[in-house]
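This structure is in structure tokens; I'll ask about it shortly.
Every protein chain but one is kept in place in this view of the complex.
After this line comes subunit A, so read on.
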Amino acid sequence: MSTSASLEATRLLPRWLLATLTTVLVALVLIPVLYIVLASLNSDVGVASGEFWPSSWSLDSYSRIWRTADLSSGILNSLIVCAFTAVASAILGTTTAYVLVRYTFFGRLTILRGLVGLQSIPGTLMLLPVFVLFSSAGNYLGITVIGTRWGLFIAYLTFALPFSTWVMVTYLRGLPRELEEAARTEGASTIIILWKIIFPLSLPAIVVSGIFAFLLGWNDVLFASVLTRPETHTAAVALSILGSAQEGGALPVYSQTMAASLICALPVVLLYLTFQRYLVGGLTAGGVK
């Protein structure tokens, strides 16, 4: 009885309003999502003529999309670049955050403030000079960066690092330092302490910072559209090309576009579902997608 009374105390909205709002909001989200699924099972012509329920159901779009767009190599490129970005960003973020949290030195505050500020630097401001710099590496030093996967990796890693580090800073602040102190008096080096103590203890946060780095790369269109060649296009570029190609009067491939959208969203959705609990905490702490 007391639990129902306390439940009643925290109830903020009357039942009818609660039910109405929930229904409206869920419908707002789920109708477009349902449409993606239905349209991907429809035919291209069916979607082009504005059908919601397919007049003919088929998995055709899912098999044809691979020939229509360069999706398989796009997904492969995205996976390779983003996986490396995730791992490197999580490791570098952890070591950087460790130094920032555990030691004081000149410029520490500036770095911490920079970590937050850099997340809001517009990508369009960085794109041109990064492009000029990367192509200069080709012209003056003979190193090809533009159009390679690792050029994209360097760019993503750098832009992911401030957030990865920030996530680790907020986590490591709450970590007790007794274990480290003990290891330190036993004569353990910093590398050993990081590897044997910090990494295992902060695994949940490391996973979060890695996933955010992965998503930053996976969701990027801006840098990928300029820093890649057709062979190194990412999934995001492949999909956006598919969309704009239809303006050019080509045959409509709307159903295939929806299938491709679902395929591109799949890794992201799987990551979120698996790590939902951690990620929501990371979102509110860092305040960035």
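Convention: a residue touches a chain if its C-beta (ideal position, glycine included) is under 8 Å from a C-beta of that chain, and two chains touch if they have at least 3 such contacts; residues count from 1.
Going forward, contacts and distances are computed from a predicted model.
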Missing subunit (named according to UniProt) among the choices "ATP/GTP-binding protein", "Na+/H+ antiporter subunit G", "Periplasmic aromatic aldehyde oxidoreductase, iron-sulfur subunit YagT" or "Sugar ABC transporter permease": "Sugar ABC transporter permease"
Absent-chain contact - pick from A:M126, A:L179 or A:L201: A:M126
Touching residues (missing chain, whole complex) on subunit A: 6-14, 18, 21-22, 25-26, 28-30, 32-33, 35-36, 39, 47-52, 92-93, 95-96, 98-99, 102-105, 108-109, 111-113, 116-118, 120-130, 132-133, 135-136, 139, 154-155, 157-159, 161, 165, 169-171, 173-174, 177, 181, 184-185, 190, 205, 215, 218-222, 225-226, 236, 239-240, 242-244, 247, 254, 257-258, 260-261, 264-265, 268-269, 272-273, 276, 280-285, 287-289
